[in-house]
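Here the complex is missing a single protein chain, while all its other protein chains stay put.
Labels for the chains are A and B, by order of writing; each one numbers its residues from 1.
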Amino acid sequence: MSNKFIGKSVKRTEDKRFITGKGRYTDDINLPGMTHAYILRSPYAHARIKSIDTSAAAAMQGVVTIMTGDEVGHYGVPCGWQVNFKNGDTMKEPPHPLLVKDKVRHVGDAVVMVVAESREIAQDAAEAIIINYEVLPAVTDASKAVEAGAPLVHDDVPNNICFDWEIGNPKAEVDEAMASAAHITTLEFVNQRVSPNAMEPRSYIGHYDGVYDKYTLYTSTQNPHLIRLLMCAFVLGLPEHKVRVVGPDVGGGFGSKIYHYTEEALVTLAAKKTGRPVKWTETRSEAFLTDAHGRDHVTKAEMGFDGDGKIVGLRIKTFANLGAYLSTFSTAVPTYLHGTLLQGVYTTPKIHLEMTCVFTNTTAVDAYRGAGRPEATYLLERLLDLSALEMGVDPTELRLKNFIPAFDGITQPGYQTNVALQYDSGNYHGVLQRGLEMLGYEDFRKAQNEAAASGKLLGVGFSTYIEACGIAPSAVVGSLGARAGLYEVGQVRVQPTGKVSVFTGAHSHGQGHETTFAQVVADRLGIPMEDVDIIHGDSDTVAFGMGTYGSRSLAVGGSAIMKSLDKIIEKGAKIAAHKLECSPDDIEFADGKFTVKGTDKSLGFGDIALTAYVPHVYPANLEPGLDFSSFYDPTNFTYPFGCHIAVVEVDKETGATKVKRFIAVDDVGNVINPMIVDGQIHGGVAQGIGQALLEGVEFDGNGQIINGSYMDYAMPRADDLPMFELDRQVTPCPHNPLGVKGAGEAGCIGSTPAVVNAVIDALWSAGHQVKDIRMPLTPERVWSAMQ
Amino acid sequence: MPKITVTVNGTQHTHEVEGRLLLVHYLRDVLGLTGTHVGCDTSSCGACTIHLNGNAVKSCSMLAAQADGATITTIEGLASGDELHPLQVGFKEEHGLQCGFCTPGMIMCAADLLNRNPNPTEQEIREGLEGNICRCTGYHNIVRAVQHAAGQLEAAS
Partner (left out) sequence: MIPQAVDYKRAGSVSEAISLLAENPDAKILAGGHSLIPAMKLRLNSPSLLIDIARIPELRYIEVRDGGVAIGAASTHHDIISNAEIQSRYGVMIEAGELIGDTQVRNVGTLGGSIAHADPSADWPAALIALNASIKVEGPNGAREIPATEFFLGFFYTALEEGEIVTEVVLPAPAAGSRSVYRKFMQPASRFAIVGCAASVTIDGGTITDATISLTGVSADGAFLDEAVGAALIGKSASLETIEAAANAAAEGVELNEDHYASKAYRKHLAKVYTKRALAGACGL
């Protein structure tokens, strides 16, 4: 494999269309005869529908059709992951109908869909629909929803409990370890609900071609094939080969565009019914109500230490809010993507998590950048820094004392945790030490003391995270309840002229696959990048795929492509051997040439490609063509890790926090394109800082979101953030061909606790010994903590 | 219905429009210029930013009728022919975009900033882009993209 491109910050090939306004997002697509849908939603968090009167709307000029739950309420979207109760019972899985006909369960629950000639008419008509509701009391807080007498979101789900679950060592062992502890740090906190806010609102177009009996769905999704599979097999019962799902350019996802949403099925049904294309694009207000939210845990966590500062045990009880309905991956997030990460990078010998997953009258909660792993990291890293403060030791020394020693996963075995996973390779000391160098730790502590003397509050916070990505080994996740395999598909089609089309089941919505994957292919084949085209996002052109989430594209999707490339080269060697009259074993392939070992006899990649398609001089028993498709199913997750350090200044008088510095040293394994990896870290860090300081969906007592617009929901803007200071270490992944681990979520996983720890550190430096401030750390909350 | 005449990216158009038609919908739906995006419904995100008579404005917060007689530039009209605007180059060179959804608005806003202040500091760039939300990049490389363009423009002048 040459390295002309790999490891280089190659500029992105996809940029040209975006910087000239030629990107093609779903809402940019207009089909002839297209109609527009508007969805009338519940204004109440919990109410019985008494009656729906659509007659006035139906009579309006330009209204094409109106659909209600009576017509489509028997269709519902499924959950993709089954988790069982501790006692083995199956989780409660109430239906999530496309349109509700009996009882609405959150503000924004869909009740009626109007299809009209224009967006304007559809909305005007929806305003003419009269729905009578009987309003019921609502519950939004997971820990309250399980109390006796709480309103029931689903009448047949007692105590609103979807399931309870545990992981780790037997509880009694953990209790015993905790009883022996010299110090226990207890932290009760909320990991608040956030709204993903990909900048492109969700948008779908349903199309039905009666001549070919073929459906097409254009959708702003992270995984077109998965949507096709779910919609065909579990929702509408359509024949899969008669359905094409296209995910064109997608304006960010962060998890929120993984799931199969009701509106995707609705526009598909409406297109068939009306015989015309139907477009639905949400407004931002709707996005706040309907795009799956993230996080929302209420936790009590205790970490025990012996007299030397070694962790002896970790005991956790958490309520996770799933919202009103189960979204596609929702049940996996608090469990297998969270509980399994509670070892962190520490040698903690005894760990126990008790998890209760709960329905409430709120928008569904599912994976949001990091998905479960940020919650685990937040819990651990907050406990580490707080324990250091409580025990009067340095937070970095406490970490060094408890880190798992470095291991490469090749000569040394992987690290078996107490929470099911086996880490692949790691060097946790390395990233912390590099972070401290970049920070200038001693100087910082001096500056902090001086600042304190002059009335300024400076703080530093650490986070040494680990995550599991490269999702996922199918057999493993299958045994844990996943209802799909999580392999990836990569097809490499060498065209007769030696140009290469690559079809990947991964989907780019900002990650730059068109560039990174082309770098890999060009280097493996020794050809220019311009000769490689990466094609994704269309179920009719790409054979199959599971999409992009869980930082899996390169580790899993890239590996699938590598497998196909190996097959191409192997076959190419046979063709070359035939033409060069030697044994295939004597052929070596490098820099785009098949060469007879030890000679200067060689044939170029283009010659071989042409021969494969014009097989006049060709090996017997070898099929023509040079086109391979491979499925890659990883043998393990990958485990990126890193050290994030935040330096903050807190305004003593107002409680306002400014992030002065943010240092991130990440180890994401091998790096194909450093520029793109850095960009992923930047974006993740910004979102993580956002959760720490600015973001959080807030409900009032009636279940209304009180900050469901950009006028109220704060996200980082350019002047809220500093330039980030990044560095990298490389511990290759031992079990995939590229040695890559994944970088899409790392920034978001590591950063949040670093920032909160820094604020707490600042407050302690001024004698305010607070344990926790509820996120987001708004100025008022920080100020109150100092009073 | 008001009748409007506008010059968009150098081409004059005349249309009768509904009074309530937003300028962004006029550009996207009537003229087919879909490079201008809609990211919110509260005038907050800047994805819809265009130039109206040379100034950056949020086209989601104006009626098409208000633009009658105006000269408009959208992202599609920023380059001169095949030659990209220095900001377009800067965004590509410095990886100032990921999903690309905020990018047209970001570039149009940054162009106004550089018109007024050809040599902005990092802080001035950050403040100048406060009306535009990017969820992907954390702004780090957007700042560098604008600095890159400022450098190019200075070198050229």
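Note that in this section a residue touches a chain if its C-beta (ideal position, glycine included) is under 8 Å from a C-beta of that chain, and two chains touch if they have at least 3 such contacts.
Source: prediction; values computed, not measured.
All shown chains touched by the missing chain in the whole complex, by label: A, B.
The chain omitted from view is touched by exactly one of A:Glu390, A:Asp566, A:Glu698 or A:Asp772, namely A:Glu698. Considering the whole complex, the residue from B:His37, B:Lys58 or B:His95 that touches the absent chain is B:Lys58. One chain of the complex is left out; on chain A, the residues touching it are 119-120, 123-124, 127, 283, 285, 653-654, 656, 694, 698, 706-707, 710-715, 720, 778-780, 783-784. Counting over the whole complex, chain B has residues 2, 18-20, 22, 25, 41-44, 46, 49, 52, 55-58, 60-63, 65-66, 68, 109, 112-113, 128, 130-132 touching the chain that is not drawn.
As a convention for this text, only the chains that are shown with their structure count from here on.
One simple way to say how far apart two chains are is to compare their mean CA positions; for chain A and chain B this gives 30 Å.
Those residues of chain A that touch chain B in the shared complex are 9, 11-12, 14-25, 27-28, 30, 120, 197-201, 249-252, 254, 283-285, 509-512, 675-676, 678-680, 682-687, 709-711, 715-719, 721, 723-724, 747.
The residues of chain B lying in touch with chain A in their complex are 18, 20, 28-29, 32-42, 44-45, 47, 74-76, 78-79, 84, 88, 91-93, 95, 97-104, 107, 122-123, 125-127, 129-130, 132-143.
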